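The other protein chains are all here in position, but one chain of the complex has been omitted.
Letters A and B name the chains as they come in the text, with residue numbers starting at 1 for each one.
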Amino acid sequence: MTESGAWWTLLAAPAMLFCLAALAVAANSVLDARDAGRSAGPAAAMRPFLALPRALLTQPRRLPAPDVLLWRAGIAIVPVAAVLSTLVIPFGNVAVADLSVGVLWFNAMEVLTWAGLWLAGWGPNAAFSLVGGYRFLALGLAYELPLMFALISAATGAQSLRVGDIAAAQQGLWYAVWMPVAFVVYLAGVLAFGFLGPFAYPTGRDLAGGVLSDASGVEWLLLQAGRWLWLAAGAAMAVPLFLGGGAGPLLPAWAWSLIKTLAVLAVLVVAVRRLPLVRADRYVELAWVVLIPLTIAQTLVPALVDLAR
Amino acid sequence: MDVTSTVLLVFLGVPALVFGVLVFTLNSMARVTFALLASLVCVGGVVTVLGLPYLGMVIVLMMVMEMVIMAVFMIAYMMNPAGLMPMSMLHNKRGALVISSVVFAALVAGIFVVPWPGHAGALPRDTTFQAGMALMGPQMLTMVTLGFVLLATMVGATVLATRRGRYDRFGDDLDQRPARDPAGGGVGR
Partner (left out) sequence: MSLRAAAARPRVLLTVLPGGTAARLAAERQLRLRDWPLAASPAQADLLLVAGPDCPGLRAPLERLWQDLPTPAARVSAPGADAVQAALDSGRAQLGSREGQLDRIRASAGAHRHGGRPAKGEEGPGGVHDGHGPHGHGGMEMPGGLSMAGVGEDRDGLTLDQLHLPLGPFLADWPSGLTVHLVLQGDVIQQANLADPIAPGGEGAAPFWAQPWIQADAGEPVTAGEAARRRSAAHLDSLSRLLSVAGWPAQTVVARRLRDDLLAGAPGPAMAPRLERFTRRVGRSRTLAWATRGIGELSTQGGKQAGVSGPAARAGGDVTDRYRQWLADIRRDLGRLDQPARLQAAEAEESPRGRWRAQHPPSAALVTVLPALLTGAELAAARLIVASLDPDMDELLPTRREVRAPHD
């Protein structure tokens, strides 16, 4: 059903990801303006992008004894991994490369963020930045296993790691409907690997910005872009995994993919604003004591259904 | 093997070796850890190109998590603070040289000595399934046992390493709720 796209999809997929991320940023900015009592018009939506010329112009600054190589590598990894993750996400019925291990590819790219953020915290040789990097690892140890089991639930349901197969296997009934725990845990995971909203712990304001505290200019821009790109990539991936991909009545497949992606993105942006931050020391215990058993039980459901078939 | 695969193998294999050498020549704990990670990520790519994408991707996935956690511990437990000081990564040079030469020689000999099976039949569309059947079919008992042994080892090691036990947490009669912890968890046990 899902096919690998022509060469130009290699450019189109990142471009679409950037557009989706920009849309999320703009929506968040409009809601910000409304809360702050400013006029919430199209001008408010464009305000965050004024940071672009500023970031490109800002002179880099260095603290004593930084590890510049690792710092830069870490900062670059975050947005690059987000872009690479889109290779396997089908839009309508076309993915850039519908790998036979697509789910694993997405997961591996997402895990690269661990290395990226830790390095971004380690690089500048500053206390708050380092604590921020460590915080992401603490958060990672909490969110990653439930997220993996959520992905495994979907893959088990379709008996395939190919994202296209998973989307096709949901003819009639979305996985979001009969695997609600996996779906919710997956959405929480998206917020976590985007380190946004309730999972913005590594960039906490109590640490003067954490991993962002010593990033200025382009470094700051890349990390900020990385988190919103991840949010958009996570939203796009939720569609084939849990919402039936491009399937739907009347409209063509690409339109359904777009509509569903935007809906998930909207839900995520609202969650980012509605929920206060969850500290890792609290979330780790919840994840290991409650979420992991829950998601394992959730994985058992499609496994049993497959056996009965 | 077609041209693309060969080119990819070179482009992944050479960096894998270079990063592997860097592991022993760099002088910072963090850089060494991430050189090792880069080397292993390249190895994951090599395995993928060789037709086992599942194992290749799992190598990348697990090694990133493992190396990042390892970096934390290596840096935390280095005797010079935080592994910040430049340091040599070589210890017991003579012994290590002997062992590594012997292992290398044995592995190279293996390449030529082992009677590798010939190519039989067409490549399956999805090697993941084959790999799964090979591991989990006849070897199910081994894998299940291995899994439990690994888990038991991890839990056991953690329990042995922790100074505080349940009597410290729940009191002498194990009836104190919530537990007395230096930092409370999220479920409030």
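By definition in this document, contacts are C-beta pairs under 8 Å (C-beta built on N, C-alpha and C of every residue); 3 or more make two chains touch, one makes a residue touch a chain.
Since this is a predicted model, take the numbers as computed values, not measurements.
Among A:Ala169, A:Leu243, A:Val278 or A:Leu291, only A:Val278 touches the chain that is left out of the view. Among A:Leu10, A:Leu69, A:Ala97 or A:Ala127, only A:Ala127 touches the chain left out of the display.
For the chain left out of this panel, the touching residue among A:Ala73, A:Ala169, A:Ala215 or A:Ala253 is A:Ala215. The set of subunit B residues touching the chain not shown comprises 76, 80-82, 84-86, 163-164, 182-184, 186, 188.
Looking at subunit A, the residues touching the absent chain are 31-33, 35-38, 44, 47, 50-51, 53-54, 57-61, 63-65, 124-131, 134, 198, 200-201, 204-209, 212-217, 220, 273-279, 281-282.
Everything below uses one rule, namely that only the chains that are shown with their structure count from here on.
For the pair subunit A and subunit B, the distance between mean C-alpha positions equals 25 Å. For subunit A in complex with subunit B, the residues that touch the partner chain are 65, 67, 69-70, 73, 99-101, 104-105, 107-108, 111-112, 114-115, 118-119, 122, 134, 137, 140-141, 144, 160-162, 281-286, 289-290. Residues 28, 30-31, 34, 37, 53-54, 57-58, 60-61, 64-65, 67-69, 71-72, 84, 125-128, 183-187, 189 of subunit B are the ones that touch subunit A when the two sit in their complex.
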